[in-house]
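The other protein chains are all here in position, but one chain of the complex has been omitted.
Note that the chains take the letters A, B and C in the order they are written out, and that residue 1 is the start of every chain.
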Amino acid sequence: MDVGVIGLGAMGLPVARNLLKGGHRVTVYNRTLGRAEGLAAEGIHVVESPYAAGQGDVLISLLSDDRAVEAVFLNDDQFIPSLAPKTVHVSMATISAAMGARLYEAHSEAGRQYVSAPVFGRPDAAAAAKLFIVAAGDKAAVDQCAPAFESIGQRTFYVGDNPVMANLVKIMGNFMIASTIETFGEAYATLRKYDVEPGAFLEIMTNTLFGGTAHKNYGAIIAEERFSPPGFKMPLGLKDVNLALEAAAAKSVPMPTASLIHDQLTSAMARGYGEMDWAALAQVIAENAGLPKKS
Amino acid sequence: MDVGVIGLGAMGLPVARNLLKGGHRVTVYNRTLGRAEGLAAEGIHVVESPYAAGQGDVLISLLSDDRAVEAVFLNDDQFIPSLAPKTVHVSMATISAAMGARLYEAHSEAGRQYVSAPVFGRPDAAAAAKLFIVAAGDKAAVDQCAPAFESIGQRTFYVGDNPVMANLVKIMGNFMIASTIETFGEAYATLRKYDVEPGAFLEIMTNTLFGGTAHKNYGAIIAEERFSPPGFKMPLGLKDVNLALEAAAAKSVPMPTASLIHDQLTSAMARGYGEMDWAALAQVIAENAGLPKKS
Amino acid sequence: MDVGVIGLGAMGLPVARNLLKGGHRVTVYNRTLGRAEGLAAEGIHVVESPYAAGQGDVLISLLSDDRAVEAVFLNDDQFIPSLAPKTVHVSMATISAAMGARLYEAHSEAGRQYVSAPVFGRPDAAAAAKLFIVAAGDKAAVDQCAPAFESIGQRTFYVGDNPVMANLVKIMGNFMIASTIETFGEAYATLRKYDVEPGAFLEIMTNTLFGGTAHKNYGAIIAEERFSPPGFKMPLGLKDVNLALEAAAAKSVPMPTASLIHDQLTSAMARGYGEMDWAALAQVIAENAGLPKKS
Partner (left out) sequence: MDVGVIGLGAMGLPVARNLLKGGHRVTVYNRTLGRAEGLAAEGIHVVESPYAAGQGDVLISLLSDDRAVEAVFLNDDQFIPSLAPKTVHVSMATISAAMGARLYEAHSEAGRQYVSAPVFGRPDAAAAAKLFIVAAGDKAAVDQCAPAFESIGQRTFYVGDNPVMANLVKIMGNFMIASTIETFGEAYATLRKYDVEPGAFLEIMTNTLFGGTAHKNYGAIIAEERFSPPGFKMPLGLKDVNLALEAAAAKSVPMPTASLIHDQLTSAMARGYGEMDWAALAQVIAENAGLPKKS
């Protein structure tokens, strides 16, 4: 299949390589050419304009946030109409529900095909082609992307007709992680005051009721206070919690836990933890309880 | 081994039977004799005084809360001294840290052996001898209980010397469940407003990041609004969150998520949901967002 | 003095009339001309373009929100430069700190004079020339406005050089009102359960520790459940709390009470109270406690 890729960040690069490995003809575009260096030698077609990436069967965009998506797809109002009618544009970015809706509308108005398909998984999962893909949009369009998805992910979940639904699932999934961090933070803080080691509690939790990946990973990061270097930086975490709050506010849904976490992450920023992993939210909780850092 | 059991509630009864099945000599006492009916025919020794249950190798008490524990073990100040010196008293109740500390002190003063060993698992897990046992106390005393624990649980976790530590682990484990309910409630409420089915979101979450038992069970209960009949009643849930808040307050730890859940469960009680499962906390969240009940 | 007025809403109209009454030469512009009807007969100069209003000593804009301010002053990039160099533009709107900063910058770049001067007081206070004016900006520019301020307000407070400071004071003042509503709501709900009349509690509070206007007014509105017709509509209240949260977030300040009130007002919107006074936030609190409406 002919697959274009726009955006060669920490996720885009391994995705492009896995598409090639999957037997697809891959055309990539990145705003700064440096990221594409060497890809040509690997057999990937590198182009200097996004227009050239949007003529195949599928165009995957892997941009960082609302602003980057807006810059490429909306600020240049010739771009979406330039996509080939057969091309399905798959946006994999974690963006706001509002931006998701604008993108959908812009494609619909231009008569172009749009699928939203954010992923769960960090760069190492992308490299291992183990991403979880959450797709929403016209069913036929999503089906057309299946060969590409198979090359980069371990499983695709189809959520529904409206592409925005996939954005929502991704946003709420991240909120669930945020809440996991906050919850471990509070539990650990109290346990430490009673001399129960967070690691001991974690072992019990993950071997009984909370055996999922998020609890294993974040539970350990927090128990061991491994906040630097960050896997996912504090400001990105705050951004994602804000996406949840905005999506909820737009539909008059109170999300008090999200509000609370927003406040805690804001305090983390104020305390100068902006370069740490967002799990350092637990550090804020520990400090509020008068607990010292582990040495 | 000679094992006494005090308290034949929904958990105590299957525990007693599994002890018998495990080859132990079992002596049971219950305040109301009716619960013990028929047990003699099964081969269990039924006694009419708690004193008679506390002369074996292990005395397991499975009482419902602080008040019940206080009534049996503390209000009668002759009872603990009446235990045989070799007997290890194992309290499996979910009680407050403060009551746990009082029990520990009372046994120590009387020179008697005390282990705290609350369990994770509902009555069906008790019946299947699949409980998770969280034990704390003198290591030799805990070891002495191993044959009994093996007959009733699938795994024992040893937390530390001070019995109160096990109470804390149990309390914080329940807090983690409460937070799971609240988090699903908030996420589902927003998703429903965007026409994403809670069940679809749940399938994605449990197959990716949140594959543990608590998320599978409670995620489904809430998605399907299966709040009656209750698996664990609202007031018990509120009681457990209060145990977390009290334990935290006693050591000056703020637990804002626990406070928030306390407020939501309080509203559930005010709305008349006291007979429902504590997962109906999610119903409060849905109503606060103006969402109708599923039909 | 020559005073222009842009915006003849519930506040702008009485302000224009009081300026005339104060002996000033008043020129008004409103987007929809209907609002200006009859003013010419009163002696006010009505113009059909905002350009004609910005040539006097002072131009007072009384627009409703960020969007309206942006439409008039920023979207037309010829407008600010068209102001006479001697004219001081006084923005009295309750706008975001971010918009305040953009306005300030746009005036500075064009070499025009800008003062921010939001007011405390409802339309009746505006009609009675009893507004409280909170002014910030270049001191000389603020002084130049004194004759106009004297005609419309009872007192002017000068906050500092940077016009944004006045926006902040207004935003935080409104947050204090919001918190007053929430606080009364919670206290009344508990008191009602103990058969203490909110009105009795209010009388005690306002005669002892809380004798200010906000407590007298809002305490009575809530005690009497006078939520319709609204004095200040729910969505405006929510907007103002959001202004506080945004200003705080921009500087990494957690405002947990504001977050909490945001959630409660959001629930009020979800419950269909969008046409009620924002004090109906107390109705949400009462319902959460299972309390009936007063008949």
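We adopt the following convention: a residue touches a chain if its C-beta (ideal position, glycine included) is under 8 Å from a C-beta of that chain, and two chains touch if they have at least 3 such contacts.
As the structure is a prediction and not an experimental result, all values here were calculated from the model.
Within the whole complex, the absent chain has one touching residue among A:G23, A:G43, A:P81 or A:G272, and that is A:G272.
The missing chain, though absent from the display, is touched by one residue of C:V72, C:M205 or C:L236; that residue is C:M205.
The chain not displayed touches chain C at residues 97, 120, 132, 134, 155, 157, 159-160, 162, 164-165, 168-169, 172-173, 175-177, 179-180, 182-184, 186-187, 189-191, 193-196, 200-201, 203-215, 244, 247-248, 251-258, 260, 264, 285, 288-290.
Contact residues of chain A toward the unshown chain are 256, 267, 270-272, 288-290.
The missing chain lies against chain B, touching residues 248-249, 252-256, 259-260, 262-264, 266-267, 269-270.
We take it that only the chains that are shown with their structure count from here on.
Taking the mean of each chain's C-alpha atoms, the chain whose centre lies closest to the overall C-alpha mean is A. Averaged Cα coordinates give chain B a centre that lies 53 Å from the centre of chain C. Averaged Cα coordinates give chain A a centre that lies 37 Å from the centre of chain B.
In chain C, 256, 267, 270 are the positions where the chain touches two or more neighbouring chains simultaneously.
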